[in-house]
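All protein chains of the complex are present and in place, except for one that has been dropped.
Showing chain A:
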Amino acid sequence: MAEQHKLIYPIKHFRDFLENEIRLDGRTFDKYRPIGVNIASCQHSLGSSATKIGNSNILCGIRAELSKPRASKPLAGYIVPNVDMSFTAFSKASSSCNNQNVSEILECFIYRILYESHCLKLEDLCIHPGKLVWCLYIDIIGLEVDGGVFDASVLACASALSTLNLPIVTYDEKSGKIEIGDEMKKLHLNIFPVVSTYSIFDNVVLVDPTYREESISSTVFHLGVHEDTIGLFHKSGGVPISVKEIQQSVKNAVHREKEITSLLNSLKTNQ
(Lines give C-alpha, C1' and ligand atoms only; values in the text may rest on other atoms or scores of the structure.)
Protein backbone atom coordinates (compact mmCIF):
# COMPACT_ATOMS: atom_id res chain seq x y z
CA MET A 1 0.00 0.00 0.00
CA ALA A 2 2.79 2.38 0.90
CA GLU A 3 4.42 1.78 -2.48
CA GLN A 4 1.27 2.75 -4.37
CA HIS A 5 0.82 5.82 -2.23
CA LYS A 6 4.38 6.86 -3.00
CA LEU A 7 3.80 6.35 -6.72
CA ILE A 8 0.49 8.18 -7.01
CA TYR A 9 1.07 11.04 -4.60
CA PRO A 10 4.85 11.49 -4.45
CA ILE A 11 4.68 14.97 -2.96
CA LYS A 12 2.02 14.20 -0.38
CA HIS A 13 3.94 11.07 0.55
CA PHE A 14 7.08 13.12 1.08
CA ARG A 15 5.18 15.72 3.07
CA ASP A 16 3.81 13.03 5.39
CA PHE A 17 7.36 11.98 6.13
CA LEU A 18 8.47 15.55 6.79
CA GLU A 19 5.61 16.07 9.24
CA ASN A 20 7.15 13.33 11.34
CA GLU A 21 10.54 15.06 11.04
CA ILE A 22 12.13 12.27 9.07
CA ARG A 23 13.16 11.84 5.44
CA LEU A 24 12.46 9.04 2.98
CA ASP A 25 15.74 7.29 3.72
CA GLY A 26 15.33 7.61 7.48
CA ARG A 27 17.66 10.55 7.99
CA THR A 28 16.82 13.63 10.03
CA PHE A 29 16.79 16.99 8.20
CA ASP A 30 20.36 17.97 9.08
CA LYS A 31 22.02 14.59 8.69
CA TYR A 32 24.46 13.92 5.88
CA ARG A 33 24.83 10.65 4.07
CA PRO A 34 27.95 8.56 4.74
CA ILE A 35 31.00 9.45 2.68
CA GLY A 36 33.53 7.02 1.28
CA VAL A 37 36.75 8.10 -0.41
CA ASN A 38 39.24 5.78 -2.00
CA ILE A 39 42.38 7.57 -3.14
CA ALA A 40 45.05 6.51 -5.61
CA SER A 41 42.87 3.68 -6.85
CA CYS A 42 43.73 3.94 -10.56
CA GLN A 43 47.24 2.79 -11.42
CA HIS A 44 47.78 4.63 -14.67
CA SER A 45 46.76 8.11 -13.63
CA LEU A 46 48.98 10.48 -11.68
CA GLY A 47 46.29 11.09 -9.11
CA SER A 48 42.92 9.48 -8.72
CA SER A 49 40.03 9.07 -6.38
CA ALA A 50 36.76 7.19 -6.17
CA THR A 51 34.17 8.93 -4.05
CA LYS A 52 30.86 7.81 -2.72
CA ILE A 53 28.27 9.98 -1.05
CA GLY A 54 25.32 7.78 -0.24
CA ASN A 55 24.55 6.06 -3.52
CA SER A 56 26.30 8.66 -5.67
CA ASN A 57 29.47 7.24 -7.07
CA ILE A 58 31.99 9.46 -8.84
CA LEU A 59 35.41 8.55 -10.19
CA CYS A 60 38.12 11.09 -10.86
CA GLY A 61 41.44 10.59 -12.56
CA ILE A 62 44.09 13.16 -13.41
CA ARG A 63 46.60 12.90 -16.18
CA ALA A 64 49.23 15.47 -17.02
CA GLU A 65 50.82 16.50 -20.26
CA LEU A 66 53.59 18.92 -21.06
CA SER A 67 52.59 21.91 -23.13
CA LYS A 68 53.54 25.41 -24.10
CA PRO A 69 51.99 28.25 -22.08
CA ARG A 70 49.97 31.08 -23.56
CA ALA A 71 52.04 34.09 -24.58
CA SER A 72 49.81 36.33 -22.45
CA LYS A 73 50.39 34.24 -19.32
CA PRO A 74 53.87 32.72 -19.59
CA LEU A 75 53.81 31.40 -16.00
CA ALA A 76 50.38 29.81 -15.93
CA GLY A 77 49.71 26.15 -16.55
CA TYR A 78 46.40 24.72 -17.65
CA ILE A 79 43.64 22.82 -15.92
CA VAL A 80 41.08 21.14 -18.15
CA PRO A 81 38.14 19.59 -16.31
CA ASN A 82 36.17 17.07 -18.28
CA VAL A 83 32.98 15.63 -16.85
CA ASP A 84 31.32 12.58 -18.28
CA MET A 85 28.03 11.35 -16.93
CA SER A 86 27.60 7.83 -18.20
CA PHE A 87 24.22 6.47 -19.26
CA THR A 88 24.00 4.35 -16.17
CA ALA A 89 24.38 7.38 -13.94
CA PHE A 90 20.82 8.62 -14.21
CA SER A 91 17.91 6.34 -13.60
CA LYS A 92 15.18 8.30 -15.28
CA ALA A 93 14.78 8.41 -19.05
CA SER A 94 13.40 11.93 -18.79
CA SER A 95 16.69 13.24 -17.54
CA SER A 96 18.58 12.23 -20.69
CA CYS A 97 18.48 15.79 -22.06
CA ASN A 98 19.43 17.07 -18.65
CA ASN A 99 22.46 14.83 -18.67
CA GLN A 100 24.58 16.88 -21.03
CA ASN A 101 23.66 20.03 -19.21
CA VAL A 102 24.75 18.75 -15.81
CA SER A 103 28.19 17.80 -17.05
CA GLU A 104 28.74 21.14 -18.80
CA ILE A 105 27.79 23.07 -15.69
CA LEU A 106 30.00 20.86 -13.55
CA GLU A 107 32.99 21.43 -15.80
CA CYS A 108 32.47 25.13 -15.53
CA PHE A 109 32.15 25.05 -11.76
CA ILE A 110 35.13 22.81 -11.16
CA TYR A 111 37.29 25.21 -13.15
CA ARG A 112 35.89 28.13 -11.20
CA ILE A 113 36.40 26.47 -7.85
CA LEU A 114 39.97 25.48 -8.61
CA TYR A 115 41.07 28.66 -10.31
CA GLU A 116 38.88 31.61 -9.30
CA SER A 117 38.50 30.50 -5.69
CA HIS A 118 42.29 30.14 -5.48
CA CYS A 119 42.44 26.45 -4.57
CA LEU A 120 45.54 26.00 -6.64
CA LYS A 121 47.87 28.41 -8.35
CA LEU A 122 48.31 27.91 -12.06
CA GLU A 123 51.85 29.25 -11.57
CA ASP A 124 52.67 26.09 -9.59
CA LEU A 125 52.29 24.16 -12.82
CA CYS A 126 55.07 26.13 -14.49
CA ILE A 127 58.27 24.26 -15.38
CA HIS A 128 60.06 26.92 -17.38
CA PRO A 129 58.50 30.36 -17.86
CA GLY A 130 57.22 30.92 -21.37
CA LYS A 131 58.44 27.53 -22.57
CA LEU A 132 57.02 24.61 -20.69
CA VAL A 133 54.12 24.10 -18.29
CA TRP A 134 51.95 21.24 -17.09
CA CYS A 135 48.50 20.76 -18.48
CA LEU A 136 46.29 18.82 -16.06
CA TYR A 137 43.37 16.91 -17.51
CA ILE A 138 40.88 16.26 -14.75
CA ASP A 139 38.54 13.53 -15.92
CA ILE A 140 35.46 12.99 -13.82
CA ILE A 141 33.19 10.06 -14.53
CA GLY A 142 29.79 9.73 -12.92
CA LEU A 143 29.05 6.07 -12.36
CA GLU A 144 25.90 6.58 -10.40
CA VAL A 145 24.11 9.77 -9.51
CA ASP A 146 21.77 9.89 -6.57
CA GLY A 147 21.83 13.54 -5.61
CA GLY A 148 24.74 15.60 -4.43
CA VAL A 149 26.59 15.21 -7.73
CA PHE A 150 28.27 18.56 -7.10
CA ASP A 151 29.53 17.56 -3.66
CA ALA A 152 30.78 14.20 -4.84
CA SER A 153 32.49 15.54 -7.96
CA VAL A 154 34.29 18.32 -6.15
CA LEU A 155 35.32 15.96 -3.38
CA ALA A 156 36.60 13.42 -5.92
CA CYS A 157 38.44 16.11 -7.84
CA ALA A 158 40.01 17.64 -4.74
CA SER A 159 41.07 14.34 -3.21
CA ALA A 160 42.57 13.28 -6.53
CA LEU A 161 44.47 16.56 -6.74
CA SER A 162 45.78 16.15 -3.21
CA THR A 163 47.28 12.79 -4.17
CA LEU A 164 48.65 14.05 -7.46
CA ASN A 165 52.33 13.27 -8.03
CA LEU A 166 54.04 15.13 -10.83
CA PRO A 167 57.48 14.00 -12.01
CA ILE A 168 60.22 16.59 -11.73
CA VAL A 169 61.06 17.85 -15.19
CA THR A 170 64.16 19.79 -16.17
CA TYR A 171 64.21 21.96 -19.23
CA ASP A 172 67.41 23.04 -20.87
CA GLU A 173 66.88 26.45 -22.41
CA LYS A 174 69.77 26.34 -24.88
CA SER A 175 69.14 22.97 -26.47
CA GLY A 176 65.42 22.83 -25.69
CA LYS A 177 65.86 19.35 -24.26
CA ILE A 178 63.29 18.04 -21.86
CA GLU A 179 64.31 15.56 -19.22
CA ILE A 180 61.79 13.76 -17.08
CA GLY A 181 63.22 12.65 -13.78
CA ASP A 182 62.21 9.72 -11.63
CA GLU A 183 61.50 11.79 -8.57
CA MET A 184 57.95 12.84 -7.90
CA LYS A 185 56.64 16.06 -6.44
CA LYS A 186 53.29 16.76 -4.84
CA LEU A 187 51.14 19.61 -6.07
CA HIS A 188 50.38 22.20 -3.43
CA LEU A 189 46.69 22.84 -2.78
CA ASN A 190 46.01 26.14 -1.01
CA ILE A 191 42.54 25.13 0.00
CA PHE A 192 40.77 21.84 0.07
CA PRO A 193 37.44 22.69 -1.56
CA VAL A 194 34.27 21.25 -0.08
CA VAL A 195 30.85 21.89 -1.57
CA SER A 196 27.59 21.10 0.22
CA THR A 197 24.18 20.91 -1.39
CA TYR A 198 20.95 21.99 0.27
CA SER A 199 17.39 21.75 -0.88
CA ILE A 200 14.30 23.48 0.37
CA PHE A 201 10.90 21.84 0.50
CA ASP A 202 7.98 23.60 2.21
CA ASN A 203 10.34 26.00 4.02
CA VAL A 204 12.32 23.10 5.46
CA VAL A 205 16.02 23.01 4.65
CA LEU A 206 17.18 19.49 3.85
CA VAL A 207 20.91 18.91 3.76
CA ASP A 208 22.55 16.61 1.24
CA PRO A 209 19.39 15.70 -0.72
CA THR A 210 19.05 12.50 -2.70
CA TYR A 211 18.06 12.57 -6.37
CA ARG A 212 14.42 12.06 -5.49
CA GLU A 213 14.47 14.86 -2.95
CA GLU A 214 16.25 17.16 -5.39
CA SER A 215 13.70 16.56 -8.10
CA ILE A 216 10.61 17.28 -5.99
CA SER A 217 12.01 20.06 -3.81
CA SER A 218 11.26 23.64 -4.71
CA THR A 219 14.84 24.81 -4.83
CA VAL A 220 18.38 23.46 -4.61
CA PHE A 221 21.50 25.45 -3.83
CA HIS A 222 25.21 24.74 -3.47
CA LEU A 223 27.59 26.23 -0.96
CA GLY A 224 31.36 25.98 -0.93
CA VAL A 225 32.84 27.11 2.36
CA HIS A 226 36.38 27.23 3.69
CA GLU A 227 36.86 28.39 7.31
CA ASP A 228 35.39 31.90 7.32
CA THR A 229 35.33 32.42 3.57
CA ILE A 230 32.87 31.34 0.93
CA GLY A 231 34.22 30.21 -2.42
CA LEU A 232 31.01 29.31 -4.14
CA PHE A 233 27.37 30.09 -3.68
CA HIS A 234 25.13 28.99 -6.46
CA LYS A 235 21.39 29.08 -6.47
CA SER A 236 19.70 28.98 -9.81
CA GLY A 237 16.00 29.77 -9.84
CA GLY A 238 13.45 27.95 -7.72
CA VAL A 239 11.46 29.59 -4.95
CA PRO A 240 13.00 32.71 -3.44
CA ILE A 241 14.84 32.18 -0.16
CA SER A 242 15.51 34.60 2.66
CA VAL A 243 18.82 35.60 4.21
CA LYS A 244 17.98 33.66 7.37
CA GLU A 245 17.92 30.38 5.50
CA ILE A 246 21.22 31.23 3.88
CA GLN A 247 22.90 31.99 7.19
CA GLN A 248 21.62 28.75 8.68
CA SER A 249 23.01 26.82 5.72
CA VAL A 250 26.36 28.58 5.86
CA LYS A 251 26.74 27.60 9.52
CA ASN A 252 25.90 24.06 8.59
CA ALA A 253 28.36 24.09 5.70
CA VAL A 254 31.19 25.25 7.98
CA HIS A 255 30.69 22.16 10.19
CA ARG A 256 30.56 19.91 7.17
CA GLU A 257 33.78 21.38 5.79
CA LYS A 258 35.60 20.66 9.05
CA GLU A 259 34.35 17.09 9.09
CA ILE A 260 35.43 16.36 5.54
CA THR A 261 38.84 17.98 5.91
CA SER A 262 39.55 15.95 9.04
CA LEU A 263 38.40 12.83 7.21
CA LEU A 264 40.78 13.54 4.35
CA ASN A 265 43.65 14.31 6.70
CA SER A 266 43.18 11.02 8.52
CA LEU A 267 43.08 9.28 5.16
CA LYS A 268 46.37 10.83 4.12
CA THR A 269 48.16 10.03 7.36
CA ASN A 270 47.03 6.41 7.11
CA GLN A 271 48.36 6.09 3.62
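Couple of notes before you dig in:
Note that a contact is a pair of C-beta atoms (placed from the backbone, for glycine too) under 8 Å apart; a residue touches a chain by one contact, two chains touch by 3 or more; residues count from 1.
FYI, contacts and distances are computed from a predicted model.
The UniProt record for the undisplayed chain lists the protein name "Exosome complex component RRP46", from the options "Ras-related protein Rap-1b-like protein", "Exosome complex component RRP46", "phosphatidylinositol N-acetylglucosaminyltransferase" or "Dynactin subunit 5".
Residue-wise, the contact with the chain that is not shown comes from A:241, picked out of A:22, A:216 or A:241.
The hidden chain makes contact, of the residues A:116, A:172 or A:259, with A:116.
Of the residues in chain A, those that touch the hidden partner chain are 97, 101, 104-105, 107-109, 112, 116-118, 219, 221, 226, 228-243, 246, 250.
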